[in-house]
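This report concerns only the one structure given below.
The other protein chains are all here in position, but one chain of the complex has been omitted.
The first chain written gets the first letter, and so on, giving A and B; residue counts start at 1 in each chain.
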Amino acid sequence: MLDKIKRHSATRGAVSLAVFLLSSTAALAQSTVNFLITHSDGRWESVIEAFNAQHPDITINVQVVPFADLVTAIETRVGRGDSTIDLFYADTPRIAAMSARGYLMNLDDRRDAIAEAVQSDVAMSMVSAEGSVWAYPLWTTSQFLYFNRDLLDAAGLDAPSSAIADRMTWEAVVDDARAAQQAGAPHGLLFEQVDRYYQLQALFESAGGGSGLTGEGNMTVDITNDAWVRAAEWYGDLFEIGLTPRGITPGQTTDLFARGEVAYFVSGPWSIGAFEAAEGLNYGVAPHPYFEGGTPVTATGSWAVAINPAAANLDAARTFIEFATLTEEGSRLSTTLVPNVPLHAEAMVEYMSRFDNLIPKIGPAMEIMAYELQNTAVPRPTSVGFIAFETEIGRAIGDIRNGESAAEVLADTQARLEGLLARQR
Amino acid sequence: MTTRRFSFRPLAAAACGLLFFLPIWWVAVGALRPREDIFRYLSPLSWRTLWPTDTTIANIVMLFQSDFTRALFNSVFVTVVAVAFGLILCAMAGFALAVMRFRGREFVFFLIVVSFLIPFDAIALPLFGLMLDAGLQNTYIGLILPGIGNGLAVFLYRQFFLGIPKELREAGVVDGMSTFGIFWRIYLPLSRPAHITAGLILFLFQWQAYLWPLLIAPDTKYKVAAVAIAQFTDNVEGTQYNLIFTAAFFIALIPMIIITYFQKYFTSSVASMGGKG
């Protein structure tokens, strides 16, 4: 009897030992993926939850840095071979420079899978450099002309048409914005990202001036041609004549429109959420304007996620990000709290259907967006020198909106950029 | 000659204090406003510009439900530790430079001066590499270490100790005190204003640090308040100024309490002992 008990407990011991060993190997296999993002913590939670349901052995640890510090964090941490970052947001125009510096893992072996998920050549080109793929396309963006119905009514103006064929010209927008301002609108026209190249590139392109970077590898600066100067002067005039207020930052513009102080506002689909939450805001959406005699162009930019080649958990990192970008479920969930457009083709269809109930109120925003993404969207140029270009253009636009001569500022900027880019060739 | 007893001084003092406080008051008022009201009363000026209406504590609730609470705790913790160690070490180094005679003293003092005129942000990159190799990323040590050795605090102590009459030191030697005894029992007790001002240097270096914590402690667990507040400039729905204002108010409130408490120690020590030099 005693013998039996002894044997029994021995078996139990062996079993529990085995369970212990198993659980400890399971604990060892538990890997953590660090993901560097710029959106506050909770916004990735639903994706992570759904992922963990399938992969309980991978913990996703989100590290948030402010948007303005993302480049600093990547330059320093990934640049120094910090293995505690596995995944990070990669701004697509910087992909050329970052891949040249070895910050991004080559994804050529996943090219087909990525292409199948996004079904968009533009999206593929944005994550490519030197013929290779370097990041997973995550979200895309587009631009609308938002307008405040009440302010336009007060000025006796018709709301802009939502039909692509009736797209307004900038000249007409300026006239109407002036009229609205005379009728009491505090501000006539405002670009959400007042001093960022991302949103203003469309102006230069629409005027026929090109992106500003040309030639082999987009390393030649071309920002002093007539069209660039004209578009820049036009933009500076908005501030000079008081249609657009000086001295505000991109972070403050959305609130201005939401509070009903702006007649026309240029921004992306992500603003719909904020405007829906704003009490008493009666607004609508129209296609992004163009310059008379020029071509309609809209800004677009995609968010992508790259893998740090020095990452501690390459496989786990890849498993997670492929769930988030290459499956319909992950891609859809990633845009529940971040109001950007998912790049996964099926998820995008679902995303657009979310706005159906808003059509009577604001117009067919998603129909407009789908058209723009297909036909007028121009991404920022891919170039090793893009970082320097974007920084200096940002400074130049800042000067121009503060009333400096556009021609002079652009000439100075051209000279400086030539010096900076010569060092990066 | 001294008949003019009435003085405008208390009035002028109050006016200066309030003038400096005004922007912080405005922040505090903003913290109690709903988000859409933050910029509502900027212009034209009215009593509402500086007085909250439609008061809400929603911002405060929201703030302390976010990971800012943890960040604020981290800030307090790393700052307290850095100040405690920094004061002792910097005072000792300042004592050595002011009191001890040794070869190369001038050179060491030169190094100390150079150390505080090196822009810390500009050397963050090589320093980050060093700390990464030492495995100090996402640790409190990594956050605290650069804040302990502070050339400016050493310099301050040196200046202060130079002003302490050497007769006191000689008396200590006559009494058979060791060097450490002289430092601990004569110099430190006489240096309360130096402790407070050096403490202020160390405190603000750590409390204000932004770039270094951003790099060395990116994990939510180790995030400090100055970094956490920047997150409210989220680019999804525009900047959440209501939360920035609320967080800024609490970040200023803690030093305010500490400084107010230490004001009473901010009185003369050496001066009360009579003439010097």
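Observations on the structure shown:
Following the convention adopted for this analysis, contacts are C-beta pairs under 8 Å (C-beta built on N, C-alpha and C of every residue); 3 or more make two chains touch, one makes a residue touch a chain.
The working rule: contacts and distances are computed from a predicted model.
Of the candidates "Amylo-alpha-1,6-glucosidase", "Sugar ABC transporter permease", "M48 family metallopeptidase" or "Cytochrome bc1 complex Rieske iron-sulfur subunit", the chain left out of this view carries the UniProt protein name "Sugar ABC transporter permease". Shown chains touched by the hidden chain across the complete assembly: A, B.
Of the listed residues A:S40, A:T76, A:S162 or A:N218, the one in contact with the hidden chain in the full complex is A:T76.
As for the chain not pictured, it touches subunit B at residues 9-10, 12-14, 16-18, 20-21, 23-24, 26-27, 39, 42-45, 49, 89-90, 92-93, 95-103, 108, 111-123, 125-127, 130, 145-146, 148-149, 151-152, 154-156, 159-160, 162-163, 166, 169, 179-180, 183, 193-194, 196-197, 200, 204, 207-208, 210, 225-226, 229-230, 244, 247-248, 251-252, 254-256, 259-260, 263-264, 266-271, 274-277. Although one chain is not shown, part of subunit A still touches it, namely residues 71-72, 75-76, 79, 97, 101, 245-249, 252, 387-388, 391, 394-395, 398-399, 401-404, 409, 412, 415-416, 419-420, 423-424.
In this text, only the chains that are shown with their structure count from here on.
Only residues 35-36, 38-40, 66-67, 124-125, 128-129, 132, 137-138, 211, 214-215, 218-220, 227, 230-239, 241 of subunit B touch subunit A when the two sit together in their complex.
For subunit A in complex with subunit B, the touching residues are 36, 38-41, 43, 61-69, 72-73, 76-77, 80-82, 84, 249, 251-255, 258-259, 270, 273-274, 277-279, 338-339.
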